[in-house]
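Excluded from the complex is one protein chain; the other protein chains are retained at their positions.
Up next is chain A:
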């Protein structure tokens, strides 16, 4: 190795602070510690204490919501974005708003196995919920959008969804006298009522949609009584034997990664449509969804093909359909009935009390 490489070894820096080896070691230690506790034994107190502290830190909610420098937060932008989110005039039919599918009464989704699009056509994928996206690294089930601003345009202009053009949306909003003052309040410039600002306002509002504090959060912050022993056992399984946290990591319980988890194949190849054909791992790969605010009644997966949590756990226990694109992390595992119950108990602790959402008065 040459001098340049020697120098380089001394100047490492982390680009993306994420799960590190010490953290993963702590996860394993916590998992084994909790498992030992379940079995009536105890882990070495100093190891368990440190493991618990570092693991809890990795699942602790952030204090603030991040907004990009290119689209900083303002209350005026949030108010405009909220009006737009609930306004059906953004669709060609004038009857479908973002909130039609991302319905706050249904956990910001629609509760359906697959979304219903323009002309009541059933679409190939399930409507994802839209909370905690301010922290997301990739958008859409296949990751084809790199930002919320880019994502916001897609359903509006997709022929199978809201089936609009941005020009027509802007023309409609200009015809509604109340919108111009909202755009002027939120954005500078001579003609702020434009497509770019509309998408920026929508993205800003979506970034404000953050899961309320759940029992799990209170446990992470030190309230041992916030979750029961079954949920604690479930968390130990989640980060240990079951391996769920390999992808469902961090406080959002997703690392925004893409995997083929061996579901029944459809014509939808997911991220495979955007990756070179040689990237086998992306065939039938879809984004790891967050597990916060999980609708316990299902349905689950990108196309709603698994109706309930029992089916989900059985799928992971079997390890998915074997094929070249199957994720390396998908391995069969034994999950006893009490372990499945514990995992479900844990998932329930990620659900907070619903927060009322005041509907906006549309211009």
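Just so it is clear, contacts are C-beta pairs under 8 Å (C-beta built on N, C-alpha and C of every residue); 3 or more make two chains touch, one makes a residue touch a chain; residues count from 1.
To be clear about the criterion, contacts and distances are computed from a predicted model.
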{"item": "Name under which UniProt lists the unshown chain, selected from \"Methylamine utilization protein MauL\", \"ABC transporter ATP-binding protein\", \"Branched-chain amino acid transport system permease protein\" or \"Na+/H+ antiporter subunit A\"", "value": "\"Methylamine utilization protein MauL\""}
{"item": "Option from A:246, A:269, A:294 or A:344 whose C-beta touches the chain left out", "value": "A:246"}
{"item": "Hidden partner chain, touching residue among A:137, A:171 or A:296", "value": "A:137"}
{"item": "Contacting the left-out chain in the complete assembly, out of A:86, A:141, A:258 or A:300", "value": "A:258"}
{"item": "Touch residues of chain A, complete complex, unshown partner", "value": "1-2, 4-5, 8-9, 11-21, 23-24, 137-138, 143, 146, 246-247, 255-259, 271, 275-276, 278-282, 285, 327-329"}
